[in-house]
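One protein chain omitted, others in place.
Now for chain A:
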Amino acid sequence: MRIDARNLLDRLGRSDFSYKEFEDRFTDLELWPILEALLRDPRLQALDQPALQVAKSATRGNGEAPAPDERVPEAPKEQIQVLFSRYEHGSEPAAKASAPAPHPADSSGDVRALLRRLSAAVETEGAATGTAPREGDA
């Protein structure tokens, strides 16, 4: 670390900088063609996804701020422990755990449908404005 950066951090009483102000919401991101292609790839749907979160993201209005917990890319401790605890109990719980637990509010949480909806929205927007990502908002 450069000495001037270290001095600034010392003066601020911080150990590092955080660029949280740059973080974009999923619904605000420009769907670069590669991300769009990945969204359409059925192989990515093998991972249990936070369907409800995707649903919220897909349906959230542009002006609505995300909830604070949605801005933090960290998993709750219990969920990580579930990931590891599969190791302890052998194949049966692992098989059980490999299926995503149904979310109580997941009646609309069909990830495939959500991805289709996201893709359709992109296509609609792309037809109106062109598919290339916008420039210059960094």
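Rule of thumb we're sticking to: a contact is a pair of C-beta atoms (placed from the backbone, for glycine too) under 8 Å apart; a residue touches a chain by one contact, two chains touch by 3 or more; residues count from 1.
Throughout what follows, contacts and distances are computed from a predicted model.
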| item | value |
| --- | --- |
| Per UniProt, the name of the complex member that is left out, chosen from "Cellulose synthase operon protein YhjQ/BcsQ", "Cytochrome bc1 complex cytochrome b subunit", "ABC transporter ATP-binding protein" or "Putrescine transport system permease protein" | "Cellulose synthase operon protein YhjQ/BcsQ" |
| Chain A, residues in touch with the chain not shown (by the definition above) | 1, 6, 9, 15-20, 22-26, 29-30, 32, 34-35, 38, 41, 43-44, 46-50, 53-54, 57, 73-77, 79-81, 83-91, 94-95, 97-98, 137-138 |
